[in-house]
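Written out below as structure tokens is the structure these notes cover.
Only one protein chain is missing from this complex, and each of the others stays in its spot.
Coming up: subunit A.
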Amino acid sequence: MTEPMVRIRGLRKSFGTKEVLCGIDMDVQAGSVMCIIGPSGSGKSTLLSCINHLERIDGGRMWVGGELVGYRERAGKLYELPERKVAKMRARIGMVFQQFNLFPHMTALQNIIEAPIRVKRQPPAEARAKAMVLLERVGLADRAAAFPSQLSGGQQQRVAIARALAMEPQLMLFDEPTSALDPELVGEVLAVMRDLAATGMTMMVVTHELSFAREVGDDLVFMADGLIMERGSPRTVLANPREPRTREFLSRVL
């Protein structure tokens, strides 16, 4: 098998004395979609935040695209990288948040071009042209000049996805991208994500949308209490869960 896009080994993370991730092992192959489900507080968001080093880890190791995340290894010790190096690595990983987190003082277009111009040093004209292509792709070409407060939740989330894609990432992390949306707006965001998966983007998706996991996901893990309880192909796990915890969770979500 080729080198996976994401390789996680023995990942541990605590907040204070509370251990939130208790040894996670995971591989995400390039071009595949990994779905993560699990009850509230099981550590799903924390896992995603560790992958782009928004959170420091307390044990284990992670590689994205073959590169160790957040640390440099020397003589059997891990040294935390300076902020500048970490930022460089984050620029190659896109992240989409439950609460969108668009920059409210910028228009949709400005939200998208900000990082390409400031981080990648793209010429503004080029960044703008690429942003318009992305807005087209998420179906919002006509809302380029709108501020986030003038957009619906579904539109904001689609702009947020375009903003992440503008950095041309090799990996996209989605943390419950549709959980804050009104039910009738969920579909438009999932459609954009489905198209993205079809282009071969490597994606890790925390979601409660089981039909999305079933149709788009290549792998699925069920997390509880900071551990991966069960993993497999989404169809198998969702249809025939082996673990009682998974069964109990699925019966509550469905």
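Keep in mind that, in the parts below, contacts are C-beta pairs under 8 Å (C-beta built on N, C-alpha and C of every residue); 3 or more make two chains touch, one makes a residue touch a chain; residues count from 1.
Going forward, contacts and distances are computed from a predicted model.
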Item checked: The complex's invisible chain, by UniProt name, from "Fumarate reductase/succinate dehydrogenase flavoprotein subunit", "Fe-S cluster assembly protein SufD", "Glutamate/aspartate import permease protein GltK" or "Aminotransferase" -> "Glutamate/aspartate import permease protein GltK"
Next item on the list: Decide which residue listed in A:Ser32, A:Asn52 or A:Gln155 touches the omitted chain of the complex.
Entry: A:Asn52
Next item on the list: Out of A:Ser14, A:Gln29, A:Asn101 or A:Gln170, point to the residue that touches the absent chain in the complete complex.
Entry: A:Asn101
Check: Per the definition of touch given earlier, which of A:Lys13, A:Arg90 or A:Lys130 contacts the omitted chain?
Finding: A:Arg90
Note to self: To test your reading of the contact rule: which positions on subunit A touch the chain that is missing from view?
What the structure shows: 52, 54, 83-84, 87-95, 97, 99, 101-107, 114-115, 118-119, 147-149, 160, 163-164, 167
